[in-house]
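One structure, pasted below without further comment.
What you see is the complex with one protein chain gone and the rest in place.
Right after this comes chain A.
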Amino acid sequence: MTSASEHLTKPLMTSTEPATTMELKLRRRARISSLFRYAVLAAFGLLMLYPLIWLIGASFKTNAEIFASPSFWPKEPTLDGYINGWKTSTPYTFGHFIWNTLVIIIPKVIGTAVSCTLVAYGFARFEFPGKKILFMTVIATLLLPNVVTRIPQYLLFRDIGWLDSFLPLWVPSALAGDAFFVFMLIQFLRAIPRDMEEAARVDGANTLQTLIYIVVPMLMPAIISVCLFQFMWTMNDFLGPLIYISSVENYPVSLALKLSIDTTEAFDWNQILAMSVLALAPSLTVFFLAQKYFIEGISTGGVKG
């Protein structure tokens, strides 16, 4: 069936001869329609990104100007929002909250990468008793709404004395708790041929050495995707800290920002906007540096599901 259609389309695809008027007409129409498409896409893209552009501009505006014009460009640029926002209404600077966020993110990302790689390797390359059922639990966890397990998790962490510490925020992830990542790595691993690993085994490497020296290098793009997604999600996580962190000293950025809305609401808008920019900056930077991994990760994790 494919060969027949290829045969039919061949004359159309390889027309190097002078074009007929009919073809010229078609080509012109195609060019106009693609021009139109570009225009629509560009206008739409600008509309999509304008809130973010406005946010950055408005963070340099005076409070009087923020709600005065829809333009993003500040007429009298000022750093007041950043300077005052950085001080916060607490005894700590905003830098302290960024530091807290880092202290959560680093063990969480490393723990996720290591544990999910080990687990995905176990699922994708070995047979063991109960594998089928365990794999089904991965899928079930993927679909299980967190809302069901949240209350007992809170009680569990209370009983082992982890409340108001960072542990509840990263330990579950370091035990391959995010089924999405396990699933994504298994999908990637299944697509990698086993020849190299088998050759290494024949040469006397044990399974752990094979994992470290053969599998991990090949799986690296996927592992990087996992780290990046986990980084973003942790930066954005609000409900977790809201439930588990109670003292301001331990607040991550997301809670600190919410606190600053609640306390400086009345008229210091530019402070809140400036700190919002700072809260988004790490995610945006990482995304633009490594966007390829995001797109690949989400395409593979999603499409093959």
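To be clear about the criterion, a residue touches a chain if its C-beta (ideal position, glycine included) is under 8 Å from a C-beta of that chain, and two chains touch if they have at least 3 such contacts; residues count from 1.
Just so it is clear, contacts and distances are computed from a predicted model.
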Unshown chain, UniProt name, "Carbohydrate ABC transporter permease", "Na+/H+ antiporter subunit A", "histidine kinase" or "Cation/acetate symporter ActP"? "Carbohydrate ABC transporter permease"
Per the whole complex, from A:70, A:91, A:161 or A:193 the residue touching the absent chain is A:70
Touch with the omitted chain, as defined above, among A:104, A:119, A:169 or A:219: A:119
Residues on chain A that touch the omitted chain in the whole complex? 1-2, 4-6, 8-9, 12, 34, 37-38, 40-42, 44-45, 48-49, 51-52, 54-55, 58, 66-67, 69-70, 115, 118-119, 121-123, 125-131, 134, 137-138, 141, 143-156, 172, 174-177, 182, 197-198, 201, 207, 232-233, 235-239, 243, 253-254, 257-258, 261, 269, 272-273, 275-277, 279-280, 283-284, 287, 291, 294-295, 298-299, 302-303, 305
